[in-house]
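Just one protein chain is left out here, and the rest sit where they should.
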Amino acid sequence: MEKVKDLRWKKGISVNDLVDSLGKVGFQSTEMKKAVDVIIKMKKDGAKIYLTYTSNMVTSGLRGFFAQLIELGMVNVIVTTVGGIEEDIMKAKGEQFIIGKFKSDDISLHEKGINRVGNLFIKNESYLKFEDTITGMLLRLYEKKPRWPVSEMIHELGMMLEDKSSILYQAARKKVPIFCPGITDGAFGFHLFMLQQKHPDFVIDVVKDFANILFSTTHDDKKGLISLGGSISKHHAILACLLNGGLDYAVYLTTAHQSSGSMSGATTEEAKSWGKVKDDSDVSTVIGDVTFTFPLIMMKVLDELEKEGIIHVK
Amino acid sequence: MEKVKDLRWKKGISVNDLVDSLGKVGFQSTEMKKAVDVIIKMKKDGAKIYLTYTSNMVTSGLRGFFAQLIELGMVNVIVTTVGGIEEDIMKAKGEQFIIGKFKSDDISLHEKGINRVGNLFIKNESYLKFEDTITGMLLRLYEKKPRWPVSEMIHELGMMLEDKSSILYQAARKKVPIFCPGITDGAFGFHLFMLQQKHPDFVIDVVKDFANILFSTTHDDKKGLISLGGSISKHHAILACLLNGGLDYAVYLTTAHQSSGSMSGATTEEAKSWGKVKDDSDVSTVIGDVTFTFPLIMMKVLDELEKEGIIHVK
Amino acid sequence: MEKVKDLRWKKGISVNDLVDSLGKVGFQSTEMKKAVDVIIKMKKDGAKIYLTYTSNMVTSGLRGFFAQLIELGMVNVIVTTVGGIEEDIMKAKGEQFIIGKFKSDDISLHEKGINRVGNLFIKNESYLKFEDTITGMLLRLYEKKPRWPVSEMIHELGMMLEDKSSILYQAARKKVPIFCPGITDGAFGFHLFMLQQKHPDFVIDVVKDFANILFSTTHDDKKGLISLGGSISKHHAILACLLNGGLDYAVYLTTAHQSSGSMSGATTEEAKSWGKVKDDSDVSTVIGDVTFTFPLIMMKVLDELEKEGIIHVK
Partner (left out) sequence: MEKVKDLRWKKGISVNDLVDSLGKVGFQSTEMKKAVDVIIKMKKDGAKIYLTYTSNMVTSGLRGFFAQLIELGMVNVIVTTVGGIEEDIMKAKGEQFIIGKFKSDDISLHEKGINRVGNLFIKNESYLKFEDTITGMLLRLYEKKPRWPVSEMIHELGMMLEDKSSILYQAARKKVPIFCPGITDGAFGFHLFMLQQKHPDFVIDVVKDFANILFSTTHDDKKGLISLGGSISKHHAILACLLNGGLDYAVYLTTAHQSSGSMSGATTEEAKSWGKVKDDSDVSTVIGDVTFTFPLIMMKVLDELEKEGIIHVK
């Protein structure tokens, strides 16, 4: 039986050493270290890794880290919400989001044309510029063909970008499919609608994309999931894997609890009842804001995998 | 300034009287009473009322209450996740869900073919029967035409049901559109996929449905939102109303907090920065499990509206 | 196996009927109905009932309901924090607290001499008047004897009050001891200190009060706990019962979760490992704000017990 061990700081301590020590501190720190172990195991086992996240994480600075993870070959399939597509494109086109405050005068912000997401601010003009950008991009796609499965469309959009910190850019180059089961639920949906108004034969084929995610890995592949937050992204990845033989590894990072039966709070325990995950030793749920839990966990993973020569830094 | 007032029980106390008293108790009870006031105001003002909920609430017994609210004319537009469609159909076809426990032996449940959602259980065979049901229903729709906007498809499905406690049944009869921006994210998606495999011209038109939700109310309509939980359903209703001039009234019932910038935890305050809602006095956020906050709030509302002759019980 | 049942409103529905229906709705509503059953069972079994709550609940209108429960004979032992003593006395002396807002301009409130507790406000002058009141009351006690166990002192204070909605008043008359293991942690502590400055032999005997809570019930008594919120109050009642043979029944109502290992979030499950509670069927944990969970649960309990003639309304 492992024992609790007193934590100590040492000068210039690395994330790698800190997370090692946290494993023996208890509570969510111990769950966090377990998440590290599960991710390392899934990678070494050659599992196809699904990463899911929600749009607010792309509003945040995690966006560049997601792009880096794709570049490093740590992710095989992505599922996200449409805001996570829109804002990645905005940022790839140079838009900058602002660090604000949770407790703001929201009416005054509105008058200034500023939209708040927690303690982050997005200007109205960022959305206006996005309109210009995306209208042209979508028209180019329509000119190729009128019927688009979502992930194929996102791939093409990624190919049009030139920003190494962009999730879509990296995913397109690394052939990592990005699924978005609710593609119309954002400004993006509005621009799709505008295009269809002009070109009624334009259609987004979400059913074909269900086939695409089903076939994104085979029944025989080992499969691992790293799910950040809840929402349709989390559920969709789990569903696709379930229909494809179930997950071998699962790490859920969330702030929600299971008391209301929501997907955001559903644990890796509950997933076992669905056959969604198979074995107790290969799952971990960590409660906490992903803006710090995910970097802590994943940077530790990267340091370890780099030392073992499994990932390579240029 | 209103004062805190000591709560007292009296024999056989009604929900109506309890919620009145709770308004002067403080904390979330006071917010709850404010939610009652906002909903009564939106109804009396003739606002079009959007109701959004997630699939776990249809797993729960709230499902029949949602159907009753539609029947009573309290809801004009619905947005939900696909599980909320599937499970309503399952129940309309006689499937029963089981009251279980949060702390269950999930591996053993899996072996018995039981799937857990919080403290509720769904049998595998319920999904198998759903497969039989939905396959036939979808085929009938395809035979009418190959291209279906989501809400029109859900309307047709509702017309095929014969259960007065069914949300789809009541919505179809009352011409209340049900939107589902992530229609493929569930067993339903799999059955759509199977149909498309046989009939490649079958397509779900999610872009057309964006037009449908945009035009579900006019710019001039007063608009009110009652949002239960978070997810794409909440966001989609807010988005549609925002593009259509903004909400006049908004009540959010959720267990999430705003600390991580998620949609589930986004408050009616934050919504003001987006122009999503307009005025401070017409919004309320109540933190708590909707299985009790929503009935408490809404039954008080119904009692009041019935007394004033605004709704009519048969 | 019990089945989920569709909830329906009926005109003028009583709390009693609503809570019955909620039992079959699922999630926290089902846990709430289980709490009702556990409390009814503990009362019928003749258990000594411990009620614990924190000071913010006395700030709220729950205060009068606690007093009523004591009057009705539903409570045998109370444990609370010192704010719960202070504010009960303030209110007994006519002070009124104000219903405010969570999102307030706190600096401006401070300038106006208003202190915020969530969405409730307490004026500075309420504290000033409390100073006048308590100084005299404490002096009278000191004149009787210099060394006071906490619960004996609180009993005497209760005997000096004349307000039927007061917890201390009812508890003193019903001989329900009120324990407060952190008696100095509030304005009360400051006034004790002032008295001791003048009379150095004045001493509060907290150790003797540990004996008092230990002997407040016997080893042979059946024991039940209704714990609202967390804190030292919850822990102290559990500890006293544990040393006295363990709890037979336990209901925890809280907003906290167990993920951080805190007492507030500790579940009735965890309590089993400590021998704090004995059997699975006699415990319930309900997640939610006690300002509505407790009235819903307890008013249902009172209606049922009154019908069976176990409690009597004057």
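Annotations for the structure displayed:
Letters A, B and C mark the chains in the order given here, with residues in each chain numbered from 1 onward.
The rule is simple: contacts are C-beta pairs under 8 Å (C-beta built on N, C-alpha and C of every residue); 3 or more make two chains touch, one makes a residue touch a chain.
All values reported here derive from a predicted model rather than from experimental measurement.
Contacts of the undrawn chain with the visible chains, over the full complex, involve A, B, C. When the missing chain is restored to the complex, the residue among C:Gly23, C:Gly64, C:Gly158 or C:Pro181 that touches it is C:Pro181. The chain that is not drawn here is touched, among residues C:Phe66, C:Phe130, C:Tyr169 or C:Phe202, by C:Phe202.
Against the chain not shown here, chain A presents residues 1-16, 18, 21-22, 24-32, 56, 59-65, 67-68, 91, 96-99, 102-103, 118-120, 165, 269, 287-289, 291-293, 295-296, 298-299, 302-303, 306, 313.
Residues of chain C in touch with the missing chain: 54-56, 59-60, 81, 102, 104, 106-107, 109-110, 114-120, 147, 181-186, 189-190, 192-193, 195-197, 202-211, 214, 229-232, 235-236, 239, 243, 255-266, 269-275, 280, 289-291. By the touch definition given at the top, chain B reaches the unshown chain through residues 26-28, 103, 257, 259-261, 287.
Definition applied: only the chains that are shown with their structure count from here on.
Homomeric contact chain B/chain C: same residue numbering on both sides for over half of the interface positions. With centres set at the average Cα position, the gap from chain A to chain B is 26 Å. Contact of a single residue of chain A with at least two other chains is seen at positions 257, 259-261.
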